[in-house]
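A quick write-up on the structure given underneath.
With one protein chain held back, the other chains of the complex are shown just where they sit.
Up next, chain A:
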Amino acid sequence: MRRTIVGLGISCALTLLTVPVAAQMVTDYEVITAPALVAPKAERAVLTEIAVAGERLIAVGDYGLILTREQNSSDWIQANVPTSVLFTGVSFANAQRGWAVGHHGVIVATSDGGLTWQRQLDGFQFIELQQNYWGNLVEELESAIDASDDEAEIEELEWALENATFQAENADFAAEEGPTKPFLDVLALDANTVLVAGAYGTLLRSDDGGASWNLLDANVENPDGYHFNGLANGSEYLFLAGEAGQIFRSADRGDSWEVLDSPYYGSFFGLHVDQSDRLWVAGLRGNIFMSDDQGETYTQIRLEDTVNINSIVDAANGGVYLVGNAGVVGYVDEQGEVEQRTHSSGAILTDLTINQDGSLTLVGQRGVLSLESFDTASVEQE
C-alpha cells in the first residue's frame, strides 16, 4: 500500500512541476502585442504565404506563426514573433532582410533571415497614420480648392475632398473601434523599400526599411475602396491587383498608378511576374490570365476545376505552378499546356514553393503539405 501512496505523491509532485512558475497573469489580452505561443502543432495551423530567403524557407500564418526551414532540412522551426495576429504576407529583400504583414495592422520585420522579428507597425499606429494622412489631405485639398479658379479642376478636387473627408471620418471612427483593416500582401523591393497592400484600398510604403510608413491610398484610383490583394514586381513596372478585377501598374515604385483594362470583373487573389517577365493574375472561380505585354492584353488559362486560385509561382523550365482552394494545384508550361492535380487533403492552398528536388511544399488551411513534382519537363529530364 505504502508504495502506491508514494507513487501518488510522486505523480502529484510531477503535476506541480509541469505548471510554469514564472508566468505573468494577463488581464488585458491584446492579440497585437501577445507574443506567439510556442506551438508544437504550428505546422498544422492555417498558413498563408511562403517565401524564400537565401537557403531558407519562411512560412507565415495564423496565431503569429512564422516558421523557417533550411532548404536541405525537413524540420520547421518556429521563429520568435512578438504578435499573435494572422499573417497574410511575407517578402524578403535579400537573405537577411524581410517583412511580414497581417491583420490588426501589424507589420513585423527581420534582419536575421527570419529567425527573430520586431514589430514595426500596429493597427493603432496605423489608424493614427490614416488620421494624419487623410486629415492633411483634407487640408491640402481645401487650400487647393481655395487657390484654384479652374471650374473643372475644382470639381475634381471637391470630389477628392469628399472622399478624403469620408476617409478621415472613418479613421476617427476606427480610433474608437480599434484596428479592423487587415493588410493582405507585402512586397520588399530592396532592403529599404517595402510596399504593403491591404483591405479597403490600403497601400503603404516605407523607404527607410520600415522606420516610417507612408500611405499611398489616394495615389490609386479606387473610388469604391476595394481590397488590394496582391503586389508583384516586374522589370518595368510594379503591379497591384485586387477585388472586382482591379489591376494597376506603377513605373515609379508606387508613387503613381495607372489603371489597366481588366480581363475579368471578379476578384484577383494571386499576382505574379514570371521569369520571362510575363504577368499572371488569378482569382475567383478559376479565372487565370496571362499577359506578355506588361498587362495590356491577356490570354485566359483554364484548369479543370473552377475554384479560387490564390497564388502563382515560377516552376523550372519557364512554366508556373498555381495553387487554389479545394487542394487544386495547377502547372502551366511555357507553351501554355495545362495540367491539374488535386492534393488528397482537399485543403485550401494559398501558396507554394519548389524544393531543390523538384517536389512542392504547399501551405494553406492545413498548414504545411507536400506534393511530388509534376511539371512534365523536369520529370522527363530525370
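In the analysis below, a contact is a pair of C-beta atoms (placed from the backbone, for glycine too) under 8 Å apart; a residue touches a chain by one contact, two chains touch by 3 or more; residues count from 1.
As a convention for this text, contacts and distances are computed from a predicted model.
Novice: One chain of this complex is not shown here; going by its UniProt record, which of these names is it: "Glycine--tRNA ligase alpha subunit", "2-hydroxy-3-oxopropionate reductase", "RND transporter" or "LVIVD repeat-containing protein"?
Specialist: The record names the chain that does not appear here as "RND transporter".
Novice: From the list A:109, A:164 or A:184, which touches the chain that is not on show?
Specialist: Answering carefully, the residue with contact to the hidden chain is A:184.
Novice: Can you say which of A:68, A:130, A:229 or A:361 touches the chain missing from this structure?
Specialist: A:229
Novice: Kindly state which of the options A:85, A:161, A:240 or A:315 is in contact with the chain not pictured.
Specialist: Within the whole complex, the residue contacting the unshown chain is A:85.
Novice: Kindly note down the residues of chain A that lie in touch with the hidden chain.
Specialist: Residues touching the hidden chain, for chain A, are 1, 3-5, 7-8, 15, 18-20, 23-29, 31, 34, 37-41, 45-46, 48, 62-63, 84-86, 88-89, 103-104, 177-180, 182, 184, 227, 229, 243, 265-267, 269, 284-285, 308, 310, 325-326, 346, 348, 350, 364-365.
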